[in-house]
Every structure is written in C-alpha cells, then in structure tokens.
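Shown below is the structure under consideration.
Excluded from the complex is one protein chain; the other protein chains are retained at their positions.
Lettered A and B in written order, each chain numbered from 1.
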Amino acid sequence: MSAPLLEVTDLCVSYGKIEALSNASLRVGEGQIVTVIGPNGAGKTTLLSAIMGVLPSRGRVSFLGHDGQSPAIQDMVARGMSLVPEKRALFATMSVEDNLRLGGFRFHSRSKREQDAAMEELYSLFPRLKERRGQMAATLSGGERQMLALARALMGGPKLLMLDEPSLGLAPLIVREVFRIIAELRSKGVSILLIEQNARAALRVADYAYVLELGRIAMEGPASQLAHDPRVVAAYLGMAGKHQEMLAS
Amino acid sequence: MNLQIVMLLGQDGITNGAIYALLALSILLVFTVTRILLIPQGEFVAFAALTMAAMQGGTPVRLGWLLLALAAAALVMDSHAAWRRDGRIAVRRGPALGVAYAAGLTALTTLVPLAEAGVALQALVTMALIVPLGLALYRVFYQPIAAAHPLVLLIVSIAVHVVLVGVGLLMFGPEGARTEPFSDGGLRLGMVMLNSQTIWVVAVSLALILGLYLFFERSLYGKALRAAAVNRLGAELVGISPELAGKASFALAALIGSLSGILIAPITTIYYDSGFIISLKGFVGAIIGGLASYPVAALGALLIGQAESFSTFWASSYKEVIVFTLILPVLVWRSLSHHGAEDEE
Partner (left out) sequence: MKPGVLSKTPTVKPAVPMPKLSPSAWILLALLPVLAVAPLVLPTYQVTLANNIGIFALATLGLVLLTGVAGMTSFGQAAFIGVSAYATAYLATVSAADLPGPLAWMAGSPLAGLAVGLVLTFAVATVLGAVTLRLSGHYLPLGTIAWGLSLFYLFGNLEFLGGHTGLSGIPALSLFGIAFDRAEALFYLIWAILLLAVVATLNLLDSRVGRAIRALRGGQRMSESMGVDSFRAKMTAFLVAALYAGLAGWLYAYTQRFVSPAPFSLQAGIDFLFMALIGGVGQVWGAVIGAAGVTFAKQWLQDLLPHLLGRTGNFEAIVFGLLIVLLMQRLPGGVAGWIAKVFERRRHRPTGAVDDVDLPAAEPLPRREMPAKGEVVLEAKGVTRRFGGLVANRDISFTVRAGEILAVIGPNGAGKSTLFNQLSCVDHPTSGEILFRGERIDGRTARAMAGAGLSRSFQHVKLLPTMSVLENVAIGAHLRGSKGVAAAALRLDRAEEARLLDEARRQLIRVGLGQYLHVEAGSLALGQQRILEIARALCADPCLLLLDEPAAGLRFLEKQALAELLVKLRSEGMAILLVEHDMDFVMGLVDRVYVMEFGERIAEGPPETIQTNPAVLEAYLGGVE
C-alpha cells in the first residue's frame, strides 16, 4: 500500500449506550479508491461521519497533519477532506450555481476569476449542471441532485473524497455515470473512500475493500480478492448464499 | 377623526412600523441561521439609543465596559477550551484582538468627550460598540450550547435578556432619554407635513433592506449565511462553520438593532428596559411571517406599526393590550393553515 493519506485507528462511536462503531481501523492511500461494504445498519454512514468530524468519536484519525481524537469538521474541510453524505445535504432553495460556488467556500479569498475558472472546469465534467445552473436545487431530478452533490464536493478541491452510497436510488444509466466519474477522479489524483450497497460495482472500481458488520471491520483485502472471497460472495454478491456457484461461473 | 389626523397617525405608524420591520428581519435572520429566538434584540436598540443620548448629554458612556467584560470572558473561555483540548493554555489572536479593541474603544468613549462630535460620528461610535457586542454575546452565551435543543436556546435567550436589562439599569440608570433629531424641519407633501425624522427612518430602513438584499443575493458571505439556514450539515461540509454563521448573524442583528435604536431615539423616550417591548413587536411581525418568510414578516411588522399608531388615538392606555392581542388571530390563522403534528427533531 502506498503512503496512507488517511489512517483511522480503533475508531469507536456510541449513540447513548449503543455502540454503533467499535474499533474500526482503515487506511486510504494516496490516489486509491477504497470501499467499505456491509449490510444496512452496520455502521457505514457512522464511520464516514466520524472520520469527517460530523459525529464525536474515540480513537485516532490521521489525515494530512491532523492526528488525534475526534476531529473537528472545519479542520477536515480545511485540510481537503470532502464528504458527500447519503442525504446529499444540498442547499435546496438555492440555485445550482450558488450551490457550487458555496462548495468552494473554503477558497473564499480567491479572486472571482479563479472561482469562475474552477466552475468552468467542473461544468466540463458535469455538462448537465451547466444547463441547469440557474435552477433551484430542489427542482432537480434524483440523478442531477447526486451529480450536484458530487460537483459541490469537488469545488472544495478535495484530497480525499468520501462518498456515502452515491448510487442510492439512481437509475442504472446514472449509476454507470457516477462510477465513470469516480474512476475519472482517481485518474486526476483524488483519493476516494466509497461506501456502497452496490457491492459488485464498488468492488470493481476499488483498489482495496473493507467489510463492515455490526460496527466492526469483519474482513479486508484487495478489492479483486474480496470480490472472489466465498464469504463475501455469499453475503453481499449473491442472494441468500445460494447463488455463489452461479456467480463464480 | 379627519384626514389630517389619519395622515399623522399613518406617518407615525410607518415610522414605528419600519423599525419593527427591521427588527423582524433581524430576528428571522438569527432564527433561521441559529434556531435562536433573539429575545435580547431589543437591548441592542435601547443600548444604542441610550449610548447616543449619553454622548450628546455629556454623561459617561459605560457601554464599553460591558463589551470589555464580554471580550475578556470570551478570551478566558477560548483559552480554557484550548487547555481542555491540548492540555496547555494558548491565547489565540482573535479573542486577544477582541479584548484590545474593546479596551481601546472603552478608553475612547470614556476619555474623549463626544458631545460635540455630531450625530454621524456619534452613531458610528455607537455601532462600533454594539456590533461587536452582538458577536461577543454569541461567543460567550450561545456558542457553547449551539447544538442544544431549541428550548434550551430560548431559555438562555431569556436569561441573557434579563441580564442585559439589569446591566442596562446599572449603565444608564433609570431615567429615560431622547436624542436630538438628525435634522430640522420637514418636507411638505401636498397637505401633509412629513416629519424629517420619519424621512430619515424610512430612508435608512429602505437602504438597509436593500443592502441586506444585495448582501444575501450577491455576496458569497451572504449566500453562506443563507446556506447555513437552509442546510446546516451541507454548510458545515463546505466549510461554513456554525460558529462563523452564528457570529455573523448576531453581528448583523446587532447592527440592525443599533441602527434602529439610533433612528428611534429622537422620536421616543427610551428607558433601559424599553427595548424588549419594541423588539417584541418585531417578534409579532416575525410570527406573522411564520418564522420563515422575510417579506411577510416585514409587512406584518408594518401592520403592527399602524395598529399601534391608530390604537394610540382611540384607546391610548390599551395600546399595548391591543397590539399584543393581535397575535391571537395571527396564531389562529397559523394554526388552521397548519396540518398534522409537528415533527420533532
């Protein structure tokens, strides 16, 4: 593994007396796509929220100079970490363009010209958003919203992009588009931590993968290996475990 | 009642209504960004008016001391937080500058006689005192519990109001005060004589509303504040911190409040505890706007101004009763147009 950009050690998160995440450790190397798969309620969203500092946690998070407990969200944003949450968290009553401009808020001291240039670069990646630039975010379709959420995160010039279920509720064509963009981002040097219920697609695009079950990392390994691990196949790639033969073939 | 009186009352109503509208906007701004009902909004108004009066009357200006105390508290809290986080006391630049600023301004206002400085400069000094006061209030009282239940925020708001009224009595004494009008004379418009202060109030209010509009629609910082109100998590994820948004909205509220106080001081006698009743009329406006709509809130506040003005004519001693009872039909209407149980957090 290349030098880790993000290293998480023994991360724990509790809601009241319930421990949602216990002693999770993971690493994301420079330029890597790492995926975390697991069933609903396993703590995947909790994991990302804790790394980003949205939720208080115990354990060590080390990312570009931050090295300690329970990071602060502003700190992480300032260091170049970006999260696209499952619910997208768009500014629904503001225009697409405003959403994007605010995505680059951490560079607010930049000149107008630099900001415009960044916008244009992004629009070339998401031509659809350029067409919709004046529209309110709330009026976009599900796929467009996901694109906007992704684009807004990219306006922050992230070193590490964390995506929580980016294909959730999207039509197959758009899911394909999302994964195309993910692959393209990697080629531009953005590291990605990806949470996906679409385990097969996630394992295909990722370099390394973790399996999270009941708040614990149950398995890890290179994505290509996990994709063929019989337990993973049974639990996440096949239905009810009965189709592993079919899949293996 | 003849037309002359109607025009006179209407003019009064517009003057007061404009002030209430400003306050309603500021209350809404703070509420949507921070979920705090800014009960102490009225104290910005009263403190500004009384500070102006103190400067003009040549009596000691004591507001600087309050600012200094809050700035010092902010510094202590900040250092304490740093100590708890890193295990060592560190003084950050921001809070230290805050204390220096407050000390400087306190020295200026206590040592330099400002009685002859002119209204414009006096107003400037007043705002220079009160805007950072808003910021410091947020830092000291609200920031540590920014994520708390709205009920807790409301209680703290009430407590802060009570504290400020007490401190107001200490700083300004129990006597009321009125300041000199900005300019003499007036403007004859047909058969109506427009009071010069009315023109000032309306003009400044309109300018302020236009300024706010441009700020929120055009500037990145204004948009950032709106974003914090629309989606808190989204705002945090793009680096708009809730502290920043909270402080900015409080500073704006203090700016609006102090301007309102400066505008109203030549028209009404203001006492140390007058702010609450004035701001409450802004709250009624905000309620008419459903704690959400800026234009409806402003319109509602203008209506309150008219209702107050005309009830002064008909039943002077029942003025407040009528104005605050007006909230009832508004609530009935809100309640009827509202469906289902309220979603809890």
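FYI, a residue touches a chain if its C-beta (ideal position, glycine included) is under 8 Å from a C-beta of that chain, and two chains touch if they have at least 3 such contacts.
All values reported here derive from a predicted model rather than from experimental measurement.
The hidden chain, counted over the whole complex, makes contact with A, B.
Per the touch definition above, the residue from B:115, B:159, B:187 or B:206 contacting the chain not shown is B:159. Screening B:9, B:23 or B:37 against the full complex identifies B:37 as the residue touching the chain left out.
Summarising the interface, chain B meets the missing chain with residues 37, 141, 144-145, 148-152, 154-156, 158-163, 165-167, 169-170, 174, 277, 280, 283-284, 287, 291, 317-318, 320-321, 324-325, 327-328, 331-332, 334-335, 338, 340-345.
Although one chain is not drawn, its touching partners on chain A can still be listed: residues 16-18, 39-42, 138-139, 141-142, 165, 168-172, 175-176, 179, 197-201, 204, 214, 237-243, 247.
Note that only the chains that are shown with their structure count from here on.
Residue ranges of chain A in contact with chain B, taken from their complex: 52, 54, 73-74, 77-78, 82-83, 85, 87-94, 98, 101-106, 108, 152-153, 155-156. Against chain A, in their complex, chain B makes its touches with residues 220-221, 223-224, 226-227, 230-231, 233-241.
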